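First up is the structure itself, then whatever we jot down about it.
Shown here is a partial selection of chains from the complex, left in place.
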Amino acid sequence: MSSTGIRIGILGASGYTGAELVRLLGDHPQAEIRALTAERQAGKPLGEVFPQLAIYDLPTLVKIDELDVGGLDVIFCCLPHATTQAIIKSLPRGPKIIDLSADFRLRDPALYEATYGHAHQALELQEQAVYGLSEHYRDAIRKAWLVANPGCYTTTAELPLIPLLKERLIQPEGIIIDAKSGVSGAGRDAKQGSLFTEVTEGIHAYGVATHRHTPEIEQCLADFAGRPMRVTFTPHLMPMSRGILGTIYVRLAAGISPEDLHRCLAGAYADEPFVHVLPFKSLPATRHVRGSNLCLIGVHPSRIPGEAILVSVLDNLVKGASGQAIQNMNIVLGLDERLGLSQRPLFP
Amino acid sequence: MSSTGIRIGILGASGYTGAELVRLLGDHPQAEIRALTAERQAGKPLGEVFPQLAIYDLPTLVKIDELDVGGLDVIFCCLPHATTQAIIKSLPRGPKIIDLSADFRLRDPALYEATYGHAHQALELQEQAVYGLSEHYRDAIRKAWLVANPGCYTTTAELPLIPLLKERLIQPEGIIIDAKSGVSGAGRDAKQGSLFTEVTEGIHAYGVATHRHTPEIEQCLADFAGRPMRVTFTPHLMPMSRGILGTIYVRLAAGISPEDLHRCLAGAYADEPFVHVLPFKSLPATRHVRGSNLCLIGVHPSRIPGEAILVSVLDNLVKGASGQAIQNMNIVLGLDERLGLSQRPLFP
Amino acid sequence: MSSTGIRIGILGASGYTGAELVRLLGDHPQAEIRALTAERQAGKPLGEVFPQLAIYDLPTLVKIDELDVGGLDVIFCCLPHATTQAIIKSLPRGPKIIDLSADFRLRDPALYEATYGHAHQALELQEQAVYGLSEHYRDAIRKAWLVANPGCYTTTAELPLIPLLKERLIQPEGIIIDAKSGVSGAGRDAKQGSLFTEVTEGIHAYGVATHRHTPEIEQCLADFAGRPMRVTFTPHLMPMSRGILGTIYVRLAAGISPEDLHRCLAGAYADEPFVHVLPFKSLPATRHVRGSNLCLIGVHPSRIPGEAILVSVLDNLVKGASGQAIQNMNIVLGLDERLGLSQRPLFP
């Protein structure tokens, strides 16, 4: 084991985001996966749970109780919402923690309670947590020990909107985010609604006006708009495994053109390795980011004067979850942000 | 052959809408398919072009030139846009014509020319054509000899919006139609963009702000709003064969609630056999109308006061094309509108 | 209610085969669905469990205990394997019963026990049950009150093989059935292995050499071969909802050619409404029978002299389950076998 290796533990490794971390970290030159936990599957090799990983040399699954936290530099937490906060609270301090659940994303305890239906169990940690939208909270992430990795829908919505709100190029009212997601966002638990037969060859909207990512989007956008935000967010389920596409309808600020939006976004992300703005009027497709940590953004004029349409795409399991988590680990540890994240998209 | 049989010809039977007419007419107690045309495939049995129809007793494909128009009561025209007008013009008058192309949908010659890039070749027929959105133009269709069957996207958008605009329950400005369609809408011609490998497991927007169905939607909505309309319409391609879902964002008129919209729509369609309004806040899925002539509509409040979200679904090849065409034939001939259209949805 | 109506009950209406019966019976001119049972969903309208059926006028779901068996002419039993036998045993005699489970398919109690791991609970009924492969057990079905509807894989394998074994055109040894099925065969219960994410864009074999349909195939083939049979049967899971394709490798009897096989099959099924033999060397596709009660069969020479390849396809929920069940009901009641089963295939 190299002396420069980063000793990593993954809590909740039997879900899709856990397996995706294992896939991506296989390309990270310094990552050493030292521990994998899964309560019900403890004792099994990961390859029994995820056959695609059977040939790799990986630690056997253990329970969180059996974890040697002191021997780890970084912990990725892929546990279910609501149970995560108590577990992180109970862990000895030391390792940096990248939490992929929603538990530490909302800063306002009242908003958390309203959204999740119960009081937060670790408010003192929530105060220390930093929101992990890498490109826009980088300085804070650098100093953090607990990073609240953003949701997949929220990343898709926030990346195109933040620079425009920050520069006051769009109106803060009337933003509509019509979002479409692949099924892997629903996780690996057996649910009737996620069966192949129930999903293939069809689409539907769900969680309309009530989806829990909405307050997260609003909190983040408010940080940059400098005022409270209220958006329309409509998620739809797509018959595909991976990928999110956000079609975002915005109203231009006075005197601003769609070209101005494009210029602003292209400038804001010019030096970012993972966020790319397409030529004006070009629009991205989810299949062109599959398996990669990329977010692609397009800007298009509307037929309605004074309005514009933004389209952003990413792979919900990579930039929308495990990829951004590794990006955040790299930031926290002062490494090159791109390490482990150079996979080119898989197409077709 | 029964003396009460309706003698039917289908022009352009080698495409998906032609084959869908043949499928549906198999259940129509009075339909007798007497002629099928396909220029390049003339001389072949239809079962060679569409193996799923090989076991049925159907006429051999012929060229349009070889057609005995006088022996037909009804002609369904499934020919490509732009070439249809000249062909219909050249046919002897007599049979009722249900045209599934876009050629006779736009009443304003200038708008047609702006939309399709060339002058209309049969303006005198366009004046006689009746727009075939069955539920809302029924009286005119009854007296028509040439019905311009609506587009699939347009039917999806118009059915939920018309009653609301007619009753002035929503504002005519700011309507956003975010639409998602299966691939069969692109037809059966070999195109790289429609290959399985290019479509599966991914989504994208296309034709943003420029799609040719937009003027058609606006013309129809204007008929009921009593004023010119301008809408935002954004189509997306889905990795599925059939189905369209429209997510429609509307602004309420003063003093109107989302419940009012629901009440209006439920009332407007209470006696319609094919359009059904779900309970308030329930939302439909495309897979629940597959293969049927149904359109399902849901009404949901928005998080933004003064706004609401409508969701409508239909099968683009049935209510969005061939099914509505048969419905229009039934109206034109004074038959029970449901004949040949009682298929229950195929799920899973 | 018409005096000629057939009063029908469906036990286990919350699964896919139950819903498929409801879909198909909607086209049956004499069927009157009088009762629908579902233990856990009792009290709900069927449309809550299957939204695609919400607009139809159907009885509310009840528990089996609440069933008025005396008021029914026919009962379709769509209950899980192993629990079915006790329930049918407990019902008052009277209605004809079409059982879609595997409970009454195997005539030999020892074989049943070896296959299903427990002794049969209703051996006296098993003796009275008739195997429901409609085309080949028609005379017996006509007189039966309890029909054991065949499995989907077994129907796919038996239809092409029976005439050939009966006429001694192929050798009884060395038959290999490489079968491929859509996911709906696994039912609607939430299982990780049936999730969209686990199934889409991939294939695998399962139940190799152990699948429970194997003894059923062998029992049926033995009936016509006049000797015990032992076959190789390998099922595979396909990323699609509906459809089964069997690729069947056979060895020709001495002096027999592949053309002879084709001639035999074409002759055997010449008058059958649902089984069609394609021209020699033509091969069928599952998508061309979707939603219909058809079974299509192709015969092809092998590169190896003395061998041939048969390919058969059907829709596992129709001819492989609910469609054949209705066909059997029609036979039992002396009706035209085609009633309720004239739907043309849905393609694309």
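Labels for the chains are A, B and C, by order of writing; each one numbers its residues from 1.
By definition in this document, contacts are C-beta pairs under 8 Å (C-beta built on N, C-alpha and C of every residue); 3 or more make two chains touch, one makes a residue touch a chain.
The structure displayed is predicted, hence computed values, not measured ones.
Visitor: To what total copy number does the complex in this file extend, with 3 chains depicted?
Guide: Taking the entire complex into account, the copy number is 4.
Following the convention adopted for this analysis, only the chains that are shown with their structure count from here on.
Visitor: I'd like the most central chain, judged by C-alpha centroids against the all-protein C-alpha centroid.
Guide: That would be chain B.
Visitor: Name the chain whose C-alpha centroid is farthest from the C-alpha centroid of subunit B.
Guide: A
Visitor: How many angstrom lie between the CA centroids of subunit B and subunit C, rounded to a whole number?
Guide: 36
Visitor: When the centre of a chain is set as the mean of its C-alpha atoms, what distance in Å lies between subunit A and subunit C?
Guide: Once rounded, the distance between the two centres reads 46 Å.
Visitor: If I count partner chains per residue in subunit A, which residues reach a count of at least 2?
Guide: 197-198, 200-201, 239-241
Visitor: Under the definition above, what is the set of subunit C residues touching subunit B in their complex?
Guide: 16, 19, 22-23, 26-27, 50-56, 184, 200-201, 241-242, 276, 278, 284-285, 287-291, 294, 317, 342-348
Visitor: Show which residues of subunit B lie in contact with subunit A when the two form their complex.
Guide: Its residues touching subunit A are 174, 176, 178, 180, 182, 197-198, 200-206, 208-209, 214, 230-234, 236, 238-243, 245, 247, 249, 283-288, 290, 300-304, 307, 309, 311, 313, 348.
Visitor: Residue numbers of subunit C touching subunit A in their complex, please.
Guide: These residues of subunit C touch subunit A: 16, 183-184, 188-192, 194-201, 239-241.
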